[in-house]
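Yeah, one chain of the complex is gone here, protein chain that is, but the others are all in their spots.
Moving on to subunit A:
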Amino acid sequence: MKHLLGTDGLDPDTARVILDTAEGLKKTLLGREVKKLPTLRGRTVITLFYEDSTRTRVSFEIAGKWMSADVVNVSAKGSSVKKGESLRDTALTLAAAGADCVIVRHPASGAAHRLASWLSHTNTSVVNAGDGTHEHPTQALLDMATLRERLGGVEGRRIAIVGDVLHSRVARSNVHLLTSFGAEVVLVAPPTLLPTAVGDWPVGAAGSLVVSHDLDPELPTLDAVMLLRVQAERMHGGFFPSAREYSIAYGLNEARASLLPEHAVVLHPGPMLRGMEISHAVADSARAAITEQVTNGVHVRMAVLYHLLAGEEDAA
């Protein structure tokens, strides 16, 4: 594996190996005083973020540091990007400076793929940490790691992704990964927050994808609910009448959560808007796996870096 650009194009076997590695790393580090492995000593990992982020950037930084890689953080604010340097020149500069891996987040869909093609003559790996409304593969992998822990796997499970699907790279990456592992995915959103053609989305052969505009009838059939943040920064226009109305129709409050089966898990990629898509009580309830997602995120990203950087070059 040279790059991780999306879950579309990631074959299920490779995904499974990454998830198994993440599980092994989690077990290895559990209860250790010193969370440091020598595996990526001397490798340089650069995070290049053109959008604000807390958990993803921190998670990658911790993952790199626990594997003993040297991690350098570049954000668009305060870098030469402000002076007008293009993404391509910035990427070539970072590769020339010795980056073994560039982790990129960018508001434009497809940015990570472009970056990878510009760097194809180098040995630098590219990880997509979110490109516009396209993909966010490590989020989907950490969601899968959490569902494997909580449900023992997703094959034959029914999982709803609720909310702003239109603007969500998390939804897109998750749909592909979940369905290729055999889950039945239900996208639940008002028509204005769904893409016009969900039928174009890549769906794994083992699973299926359906769409619904009504949350309540779905709830008793679900094994997991994945809530999405309403992304005001990507919304330029009236997608719904008011936040209050959205919350009434699609927010997961206690009354709705009580319709879920006993074992059903609640996930949220964060940052959460409490009171909007999820109520305080549900976010802090035992069925919410939101902090586990963050913990698993570090191990999944360690596993991704391990598979990109630890083995011989051009292997596989």
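The rule is short, and it goes like this: contacts are C-beta pairs under 8 Å (C-beta built on N, C-alpha and C of every residue); 3 or more make two chains touch, one makes a residue touch a chain; residues count from 1.
Keep in mind that, in the parts below, contacts and distances are computed from a predicted model.
Per its UniProt record, the hidden chain corresponds to "Bifunctional protein PyrR" from the list "Permease", "Bifunctional protein PyrR", "Universal stress protein" or "ATP synthase gamma chain".
The omitted chain makes contact with just one of the residues A:17, A:58, A:92 or A:259: A:17.
Interface note for the absent chain: among A:31, A:78, A:152 or A:199, the touching residue is A:31. Residue positions on subunit A in contact with the hidden chain: 1, 17, 20-21, 24-25, 27-28, 31-34, 36-39, 306-307, 310-313, 315-316, in rising order.
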